[in-house]
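In this view, the complex is presented without one of its protein chains, the others remaining in place.
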Amino acid sequence: MKNENKLKGRDLINIGIYSAIYFVILFAVAMLGMIPIFLPLLSVLVPILGGIPFMLFLTKVKKPGMIFIMAMIMGILMLLTGMGPWPLLTCAIAGVLAEICFKSGEYKSAKKAVLCYGLFSMWIFGNYLPLFTDYEGYFAQRADYGQAYIDAVSKLMPLWMAPVLLAACFVCGLLGGLLGRAILKKHFEKAGLA
Amino acid sequence: MAYSSAQAQEKRRGFLDPRTKLALVLVLAVFVMGGLGGGQLRQIKTVLSALPFLLLLAERQWSRFAKGLAILAIGYGLLLAMPYLPGVLNYIALMCGGILTRFVVTVVMGEYLVATTSVSEFISAMERLHMPQTITIPMSVMFRLFPTIGSEWRSIRRAMAMRGIHLGGVKGGQVLEYQLVPMMTSTVRIGEELSASALTRGLGAPVRRTNICRIGFRAQDFVLLAGCLFVIAVWILELGGVKLW
Partner (left out) sequence: MVELKNVSFRYGSEEGHEYGENSLSGVSISVREGEFVLLTGPSGCGKTTVLRLINGLIPHFYPGFLEGEVLIDGKAVGSQKLYDTALQVGTVFQNPRSQFYNVDTTGELAFGCENRGLPEQEIYRRIDDTVARLGIEALMDRNIFRLSDGEKQKIACAAVSVAGAGIILLDEPSANLDYEATLALRKLILEWRKEGKTIVAAEHRIAYLWDLIDRAVILRDGKIIRELIGEEKNALTPEALAGMGLRSTIQESPGSVGLPSVLNEDETLTLTDFHFCYPGSKTPVVNLPTLSLAAGEITAITGRNGAGKTSLLNCICGLEKRCNGVLKYRDRTYNRKARQKLCFMVMQDTGNQLFTESVLEEVLISLPKGTENEKEQAAGILRALDLDQYLDRHPQSLSGGQKQRLAIACALASGREIIMLDEPTSGLDHAHMLETAALLKQLKARGITILVVTHDSELIRACCTRQYTIE
């Protein structure tokens, strides 16, 4: 039985295929995020659009570990593109939670799949963490930009935004999961991909 | 003269080992973007911020260098102009400037890493860092698929132009669906064929994979790695209340 659950070459390649599609969507949205006003939108758009490839990915997941590996890969890629080590941490946590959730549905429950993606999406919060981890220190450093600067930033990104963004990731993840299920039914199942 | 793959590989070797680049990305992300460390580290941070730009110059990535510099200039420009701007514009300039100056350094470093590291160099570095195949195989598939996704995407957009499907045109609201679905369908199909081909060539065999690309630490790697250690040491000493200057 243990051998059955071991990830094989094909499983690993599948992780690669869907991570690539997910990352391309993430990257396209992040390009919008370069315009800073759109930064908070990352936690809305990425979970919603990413649900499309992720729900298709889940139809290929039949063994433990695949979701967690995808999460860790996202963490590593964030590290490589200069988003810092915090996403690695949130990816690990979100990955484990999503993994447990989907396993509890025996890798086929549709409801668990949506919930699983909601949990998975919470990794995105890691990208915001450097803004919040050292909130005071951040402003102390920027004191020379003047009080106006500090006021403005703390108005746009106040500390209470942290839990809001985290919740947004989760809720939009659920929405994205539902969207993904709909597209799966409408297209991918009929096209013979799922 | 006959072709020699060994010599060709040596010639293609990059200036830095990918592991050194990785260490630099990390240190920059933690200290410059993450804002870790107090007053003493400020001068060091200035030096650190210049590093990715110098590296881009060393590898002759002129256009990337210019792009990074331009973003940085816009960021500082906005911050300088900010006090003279009225009301809402003031906030927007501030926000944009703050985020740009903060993110650009690490993003440029990340871009340097991505631009100057070949896929096989990267995978080989990951293996030397004892990353398991369960991570390295999916990642190598991803890097292989990025250009494919790009070209499928372009071909779909052309097809849409020809069919007259565009924002505001026929079924404008569904443009995204029309774009994403065929893109995913063809990427998944290509991926499946890719899997089949890779598996018939022994991918996933339980042996230690060889990797023919040349990596390894040289003088420049040791200098930069020592630099990273120095930054961390200063920070730890500072935490312990020791001031070096």
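In this document, chain identifiers A and B correspond to the written order of the chains, with residue numbering beginning at 1 in each.
One rule holds in what follows: contacts are C-beta pairs under 8 Å (C-beta built on N, C-alpha and C of every residue); 3 or more make two chains touch, one makes a residue touch a chain.
Bear in mind the structure is a predicted one, so any value in this text is a computation, not a measurement.
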| item | value |
| --- | --- |
| Partner chains on view for the chain not depicted | A, B |
| Residue of B:17, B:111, B:152 or B:221 in touch with the missing chain, whole complex considered | B:152 |
| Contacting the left-out chain in the complete assembly, out of B:77, B:202 or B:216 | B:202 |
| Of B:44, B:72 or B:119, the residue in touch with the unshown chain | B:119 |
| Touch with the omitted chain, as defined above, among B:6, B:88, B:226 or B:244 | B:6 |
| Where the unshown chain meets chain A, residue by residue | 9-10, 186-187, 190-193 |
| On chain B, residues whose C-beta touches the chain left out of the figure | 2-6, 8-9, 12, 118-120, 140-141, 143-144, 147-148, 151-152, 155-156, 158-165, 170-171, 177-178, 181-182, 185-186, 189-191, 193-213 |
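Definition applied: only the chains that are shown with their structure count from here on.
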| item | value |
| --- | --- |
| Averaged-CA centre spacing for the pair chain B and chain A, given as whole angstrom | 18 |
| Complex contact set, residues of chain B against chain A | 22, 25-26, 28-30, 33-36, 38, 42, 79, 82-83, 90-92, 94-96, 98-100, 103, 105-111, 113-114, 133-135, 137-142, 144-146, 149, 176-177, 180-181, 183-185, 187-189, 191, 194-195, 198-199, 203-204 |
| For the chain A and chain B complex, residues of the former touching the latter | 7-10, 12-17, 19-21, 23-25, 35-37, 39, 49, 52-53, 56, 65, 69-70, 72-73, 76, 79-86, 130, 133-134, 137-138, 141-142, 145-146, 148-149, 152-153, 155-156, 183, 187-188, 191, 193 |
